[in-house]
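Here's a structure for you.
One protein chain is absent from this view; the other protein chains keep their places.
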Amino acid sequence: MIDRIVGARRGIEGNGHLADDANLIIDSGQLRTRASAWDAVQAARNIKRPHTLDVITRVFDRFQELHGDRGFRDDPAIVGGIAELQGRPVVIVGEQKGASTEENIQRNFGMPHPEGYRKAIRLYRLAEKFHLPVITLVDTPGAYPGPEGEERGQAEAIAKAIFTMTRLATPIIVVILGEGGSGGALALAIGDVVLALENAIYSVISPEGSAAILWRSPTEAERAANAMRLAGPDLLDLGVVDALIPEPAGGAHTDHEETAKAIKIALVAQLAKLERAATSDLLSARYERFRGFGTLAEPGAAAAPPAAEPWWRKFPLMRRRP
Amino acid sequence: MIDRIVGARRGIEGNGHLADDANLIIDSGQLRTRASAWDAVQAARNIKRPHTLDVITRVFDRFQELHGDRGFRDDPAIVGGIAELQGRPVVIVGEQKGASTEENIQRNFGMPHPEGYRKAIRLYRLAEKFHLPVITLVDTPGAYPGPEGEERGQAEAIAKAIFTMTRLATPIIVVILGEGGSGGALALAIGDVVLALENAIYSVISPEGSAAILWRSPTEAERAANAMRLAGPDLLDLGVVDALIPEPAGGAHTDHEETAKAIKIALVAQLAKLERAATSDLLSARYERFRGFGTLAEPGAAAAPPAAEPWWRKFPLMRRRP
Amino acid sequence: MPFGRKPKEFPDHLWTKCPTCGEMLFNKQLVRNLNVCSKCEHHFRLGARPRIEQLVDKGSFVEQDSSLVSGDPLRFVDSKPYPERIAAAQAKSGEKDAAIAGTAAIGGNPVELVVMDFEFMGGSMGSVVGEKITRAAERALAERRALVIVSASGGARMQEGTIALMQMGKIVSALARLDEAGIPYVSVITDPTTGGVLASYASLGDLIVAEPGALIRFSGERVTSGTVGEKLPVGFGRSEFLLEKGFLDQIVSRAQLKERIAFFLGSFRAASQDVRWGL
Partner (left out) sequence: MPFGRKPKEFPDHLWTKCPTCGEMLFNKQLVRNLNVCSKCEHHFRLGARPRIEQLVDKGSFVEQDSSLVSGDPLRFVDSKPYPERIAAAQAKSGEKDAAIAGTAAIGGNPVELVVMDFEFMGGSMGSVVGEKITRAAERALAERRALVIVSASGGARMQEGTIALMQMGKIVSALARLDEAGIPYVSVITDPTTGGVLASYASLGDLIVAEPGALIRFSGERVTSGTVGEKLPVGFGRSEFLLEKGFLDQIVSRAQLKERIAFFLGSFRAASQDVRWGL
């Protein structure tokens, strides 16, 4: 009988790969207050929230944006490039929302087209070739659902992006900044460590979409948001994210500098640990991280298999220091 | 002092990889008559000439066409798929002209768009993954030069196709059926053995294009054709093709069955030899085949380097039988 | 009954009207014709059990992981609790969840086969579908057998929230290992296949084939047209459209599907000089 409630993370004791000194929240019990799911939705969507380029300019040095998918178009909803994180060159790929209506139109409200995901794939491969770690910044309501996206293979592009990340032979750190909208987020969110800002959300469908389908009423979005357990602390409980990055008291939108500082501390600490792992260990731990997800019972199974060792124990160098 | 007139082939003595029993012409001296370049241009463009699908249906069994580039469109100017050559599964990729005006419009006169070359790349990779030999059939006036092609990266697609073929870890046999139009042909024409039908042509620019630029008059096309040495026997003399496949007396268009029979004999014989080579030998010989092209003098070079051993000698199993 | 469980919608003494050509089809005949209209070739949806019977060599199918059932990670309640929905779907279908997996042979080629069933909660992908496919891919890797997945799904199962989303990462991770090992994976797309299923394993086959007229879209029709406020052209997001747009290798009619898959797998197998997979 297997009953994996969540496979990836089991609370504070095991998260040896998550640094103490990064001030991360690795158990929802650490939170003084637990915002409602709906508050998190509002915070994650706040137009003043730090978006990908806000974070890049504050966390990294010498950012050079790299453009294009080499096939159709440079998608402004995804930005990527090379920069330095405390002197260490890295590849960054992030979804970019606007801070104004005008910028949002230009950025398609952070909803990438297929060519955006194909640009991401190109940059993932570039990183792999030159052993650059990948840091992704997730912030999208979802992949663009319009007919141009369908025509050019939105689903194919997302699938290939996920596929590429699962076996990419270089460390990947994912940070969910704001909205993690379904497959459009997952195309940037397969990593060795998956972090989220405290008020970020991550869900299989938007609360509005869920409400329309399950409650047959878009006004039930708040109820749907709660039911879907899409807020940071829920994601932590579910093991979908490994840790939360604390936001300033009033929320990330009140202080971009402070938010960036917390992100930087977390990235530096995680990267230092991941870089010590051999690539083969990295890839097998990444496999097991995602392999573990699922809530199942298998009544007929002959005997209970021994409890699997948590995947992160395979990183000998990443254990919590005594 | 280096003076490589042509690197790839040096006449009958060395072409041990080209089977006697395939009835191939490996020296232009074997030809009873040598058609003029302009006659070859006319023959290569004859609308009744056997085109790629005519050849596929007659030479191969159980052809299953595979479609699409997985990104933009299925280009009808390139057909590809899996078929059997005397029971041996192979991947075929060919450029497809029409046998009527209507079909030519549908096939864009055999001028591929970028997505056509991207389909070709996908099929090359499929072949490599499953150790299927690749057989390409070249027949194009050139890659489509219109603005849609430019917008979607005609040059990028051709470059990537060439790139993919140079290191593809499976045997590749190229057959130039009719027109080998410049880069648009080369994207299908990097192989371990490059064959051409007797009246095929292969050139860096069309005779008309060359006449317009160099003679400033498109009516000088015949003169340009002669000057460019683009006909089968010239290509053989230059080493650009390794052997010619003989056409029926009146030309390939007079007898598709006979033409296909000659192609089949050649392919079966070449494939049997190439398949015996280790992949690493195949790749290094392919490298040297193209590495050798160039007509150069290097007056200041310290000493004459020893004459390089012909690349095909590296295939121990491909020597001419005594 | 030629294909195991008889589809509820076609009681065999009644007639069914073809939605494409309007022909009245006698159900017994329709089922005998693989649920395909004998006049216009309209492909009606097909349940997982009859699908398996049509695809595999007679008697070769050995079901795997049949007892897996879903938990309730979110303790999800909309108009009723998720466990009640599952129980209802199980009672109605006689199946445990939306996919059936097993080991089989197709035209003599050993395969791991997973077939989805749209009748079970819209073929939605949750933990059970994710686990069955992942295990099938892992078996394919271990035994060096080809993998064949027949998709029919509305996408990820909302009631499992991000745990359903994570199934995409889990399945694709296993497929990527299969790819690296050079083991073939053929994706068969049937009506309808949308959302997270299309945006993961259904789009990752070495070869991707679809049945004629299948709806194949990332976004549902409502979402797609609602977002841009325009009418979509006829046939948008159907198999024929995707073929033209370059996303399908072939459209294969149901009657030819088994033979075609067997040809592809046979070609890949015969060509494997160093016998990296299969026997």
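As written, the chain order gives the labels A, B and C, with residue 1 at the start of each chain.
Here is the rule we use: a contact is a pair of C-beta atoms (placed from the backbone, for glycine too) under 8 Å apart; a residue touches a chain by one contact, two chains touch by 3 or more.
Every value quoted in this text rests on a predicted model; they were computed, and no experiment measured them.
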| item | value |
| --- | --- |
| Neighbouring shown chains of the undisplayed chain, as defined at the top | A, B |
| Contacting the left-out chain in the complete assembly, out of A:119, A:167 or A:223 | A:119 |
| Candidate in contact with the missing chain, chosen from A:65, A:148 or A:257 | A:65 |
| Touching residue (missing chain; options B:38, B:63 or B:290) | B:290 |
| Hidden-chain contact residue, picked from the options B:18, B:43, B:79 or B:230 | B:230 |
| Residues from subunit B at the interface with the omitted partner, ascending | 3, 5-6, 143-147, 149-156, 158-160, 162-163, 166-167, 182-183, 186, 189-190, 202-205, 209-210, 213-215, 224, 227-230, 235, 238, 240, 286-287, 290-301 |
| Absent-chain interface as seen on subunit A, which is shown | 62, 64-74, 82, 84, 88-89, 115, 119, 126, 129-133, 275 |
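We take it that only the chains that are shown with their structure count from here on.
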| item | value |
| --- | --- |
| Length of the line joining the C-alpha centres of subunit A and subunit B, rounded to whole Å | 48 |
| Centre distance in Å when subunit B and subunit C are each reduced to the mean of their C-alpha atoms | 41 |
| Between subunit C and subunit A, distance of the C-alpha-averaged centres to the nearest whole Å | 29 |
| Per-residue multi-chain contacts in subunit C, two or more chains | 179, 245-247 |
| Subunit B residues counted as touching two or more neighbouring chains | 70-72 |
